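What follows is a single structure, and I will ask about it in a moment.
In this view, the complex is presented without one of its protein chains, the others remaining in place.
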Amino acid sequence: MTYRIAIFGSSGYAGGELIRLVDGHPDFEIAYLGAHTAAGRTLGSVHPHLRGGERMLESNDPAVAPSVDLAFLALPHGASAEPAMALLDQGAKVVDLGSDFRLDTPERYADAYGVRHPYPEELGRWVYGLPELHREAIATTDRVASPGCYPTSAILPLAPLMAGMLIESTGIVVDSMSGVSGAGRGVSAVLQFGAVDESAKAYKVLAHRHRPEMERALDDVAVDLVRLVFTPHLVPMQRGILTTIYARASEGVTGDDIGAALDAAYRDEPFVAIVDGSPETRWVVGSNRALISVHFEDRSGTVVLISAIDNLIKGASGQAVQAANIMLGLAETTGLPQEGWMP
Amino acid sequence: MTYRIAIFGSSGYAGGELIRLVDGHPDFEIAYLGAHTAAGRTLGSVHPHLRGGERMLESNDPAVAPSVDLAFLALPHGASAEPAMALLDQGAKVVDLGSDFRLDTPERYADAYGVRHPYPEELGRWVYGLPELHREAIATTDRVASPGCYPTSAILPLAPLMAGMLIESTGIVVDSMSGVSGAGRGVSAVLQFGAVDESAKAYKVLAHRHRPEMERALDDVAVDLVRLVFTPHLVPMQRGILTTIYARASEGVTGDDIGAALDAAYRDEPFVAIVDGSPETRWVVGSNRALISVHFEDRSGTVVLISAIDNLIKGASGQAVQAANIMLGLAETTGLPQEGWMP
Amino acid sequence: MTYRIAIFGSSGYAGGELIRLVDGHPDFEIAYLGAHTAAGRTLGSVHPHLRGGERMLESNDPAVAPSVDLAFLALPHGASAEPAMALLDQGAKVVDLGSDFRLDTPERYADAYGVRHPYPEELGRWVYGLPELHREAIATTDRVASPGCYPTSAILPLAPLMAGMLIESTGIVVDSMSGVSGAGRGVSAVLQFGAVDESAKAYKVLAHRHRPEMERALDDVAVDLVRLVFTPHLVPMQRGILTTIYARASEGVTGDDIGAALDAAYRDEPFVAIVDGSPETRWVVGSNRALISVHFEDRSGTVVLISAIDNLIKGASGQAVQAANIMLGLAETTGLPQEGWMP
Partner (left out) sequence: MTYRIAIFGSSGYAGGELIRLVDGHPDFEIAYLGAHTAAGRTLGSVHPHLRGGERMLESNDPAVAPSVDLAFLALPHGASAEPAMALLDQGAKVVDLGSDFRLDTPERYADAYGVRHPYPEELGRWVYGLPELHREAIATTDRVASPGCYPTSAILPLAPLMAGMLIESTGIVVDSMSGVSGAGRGVSAVLQFGAVDESAKAYKVLAHRHRPEMERALDDVAVDLVRLVFTPHLVPMQRGILTTIYARASEGVTGDDIGAALDAAYRDEPFVAIVDGSPETRWVVGSNRALISVHFEDRSGTVVLISAIDNLIKGASGQAVQAANIMLGLAETTGLPQEGWMP
């Protein structure tokens, strides 16, 4: 059977990738494309790289959308809670690519976002949609909060080590660099070519909201409270996140222990691989894969983990489709690229 | 049925794209991967972005390859004639992405390449594999010379106007800019990041071998002898060709005539579209599409045509698969991306 | 003596380069920095790469500026006529980097810009500030209209050939590619990194206002009326223009004649050089130089000229300083970089 899919927030980068993935998915068909300021425009005028350019973008209001089996929400922070609840009421399954339902308690949400959550009772009900950690829960829910791009790149390497108590849960440094598409498609002076090209910079130092998201997700698997410091950087490329993580090995743990734990965790995963050397973002751009390398410094007992993902695919739209496949009982890899493009 | 495919020259950029396209093609399976200096290495060590990294690259010698239904040759200039003939002898259909069989006479070949062709009697037998012009001939041959990237971008806009005698056949200027992957994956000082990034340059001014190829292909459709001047430029991006063409309209021909002829030629083509405004290479990168815009300057009767393609897909590997589909009786669009990626 | 300099329009890219050049000029001192929306901000907040970040940007209104010896105007189209006249009244010499006084007659201005010029009687009085052509006139005027970036790249190669009647004055094609800084520092969706990086495109096809400027400037030196077709392209780099020009040689003219004429014209110029091969934009970025190469196709008598400049220096701020040096009786090369940066 073919599932009817709605995409809200079609005009952004994640929205465009969702359309491309759903167009190419053998079991999905697009039943509705919603947008905010681009409502009323043709798809081709917004995403000239996609086919079917004559398709219209409609409103982001679920009330005017037809009934669908599953809806993806690729909306700005704070904008998805309301349509998500409406879509659930209409009987659709929902995968929210935004951050509205990623934290698990009203307190944590208020702490991270500085406002009260409009549906506090919902926070505990949404499943954090990282299939490699929560496959079973995803399979049985109708509401998935799809992880952020940086958290995906940090949680995948750290979670098995946390779960195995192989590293200390505090004093962790997560240092990431991202391509510019991670900042979204909004127009701003700091994202002009003249401001970005040939330059590197940190931003939101000690203040990025993906840090609480990482801690929340790792607390789910760790025995002790997780504390980390996170610095995101912007580098002049379109796509890709490279994350370098520093953690202290627990007493008596060796580099081999670390490597064995990650190998065991991901040996059978279709989209995660442990690599020799260290990964480059070009190896994953265009695919739904995450690559991870493991390094160990004996003299200080420091574990260095390096991960690479495509922020728009495994870090956003691909991961959302992966969760949707699970929710709908399809093979998890259906319609998802396992090969990227290079150069 | 599934067709067994061999790829010779697997380690380059065009070879990598062929592997990616064939891996994703529902009716093809890779039976053999040949390479030159990379023979004996794993696919993953050469193309880390592809899956099945444990696959081995073998020799480029057809004698050691198994029997296949169709072979793609992505070899340097001068290197494909011999293996092509051997593969034909073995009963395989052959699509040569190189330039060895693109010109139609020994004289033209000697003029362009400065050496005698090793199989002069073959030159008239190969079909120039531009499906939009030569679909029928491709369907019935076992040997296709797939067009060069620049020629594809120039011939598609010019051919219908030449055929209709709407433009003069001499005094044509073809001015192209290409991403760096067009220069191949060989290592050289002029292709280092430090030499390419943040710079633009022309190269092989008045001496590029794609000029004779363009003239030969257009002579096939033109009434009068075609003469053009071609300047290729290198610009700092990975993929994409943008070609701007200047021609003089024939006496009495209007801009509307020009537009109508191109619309008529490509209205039903799955991979070619005439666009308003003018195309950007990002609109086609990742897809097998060619986009063309038409402009007319009344005061001088100058026709300006602008085309955009992905040099590695419609300009190389995608076009080769398109021809292979036709040769094997498959739907022409099978396994070919109609949507690109952006950003 | 030290000349007091004002810069109006300090916040843009050309303004920033003017400040950098004037800061480093041994005979100039900045007496005033004017800006529009950035008025009231510090220099450091607008141009963090410049020293003296505590300097304030004031209004663009000349009435509130102190008396200066010379003022540079780096203002948007249409915005410089009024302050220019006010500054002349105050006794300052004026170099206008904008387009308000580049055309020579009210008719041509109205044709190019679609509006009447506010000071039509001024149009014939301003000197077109290309020192290599109009050095003497610049030396004796108090009002210079500094050339546009594309025109500089096209006029330098063409003017000596036009003057010598070595090429036909019609049927000329000027095909340029520019780094993105040429589009200015204004914020827009089409200049976002995500829209520009890894893409090439033409823009304002057959409609760019630098075409009339080129024709006007070449008419000054040509015997017959000059007619050309101009296509600007945007390529993903910050700076640099590469212009490729196609013209028909006059009857009996050889490639050697063309080369000799250009050599003779520029042999003694400090900022223009004829090069073997063809120039790359990186060779000039950071300097005030223009490099030109000459190519000749015998079979069609086509002259191909390729030029490279830094659009912000020889194409804007450097050329303006060059003119100012001449106006003030200084050595023409004072304070101007003859070496660029690479990589």
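For this structure, a couple of remarks:
The chains carry the letters A, B and C, assigned in the order they are written, with residues numbered from 1 in each.
Operating definition for what follows: a residue touches a chain if its C-beta (ideal position, glycine included) is under 8 Å from a C-beta of that chain, and two chains touch if they have at least 3 such contacts.
Owing to the predicted nature of the structure, the values given are computational and were not obtained by experimental measurement.
When the full complex is taken into account, the listed residue touching the unshown chain is A:T302, out of A:T42, A:S59, A:Q90 or A:T302.
Only one residue in the set C:G40, C:P66, C:G91 or C:P343 touches the chain that does not appear here, and it is C:P343.
Set against the missing chain, the residues C:S10, C:S80, C:S181 or C:S199 yield one that touches it, C:S181.
Summarising the interface, chain A meets the missing chain with residues 170-171, 173, 175, 177, 179, 194-195, 197-203, 205-206, 227, 229, 231, 233, 235-240, 242, 244, 246, 278-282, 285, 293, 295-297, 299-300, 302, 304, 306, 308, 343. Although one chain is not drawn, its touching partners on chain B can still be listed: residues 13, 180-181, 185, 187-189, 191-198, 236-238. Taking the complete complex into account, residues 13, 16-17, 20, 23-24, 47-51, 180-181, 198, 238-239, 280, 282-287, 338-343 of chain C touch the chain not shown.
Note that in this section only the chains that are shown with their structure count from here on.
Of all chains, the one whose mean C-alpha position sits at the greatest distance from that of chain A is C. Chain B and chain C have Cα centroids separated by 39 Å. Residues of chain A found to touch two or more other chains are 13, 180-181, 198, 238.
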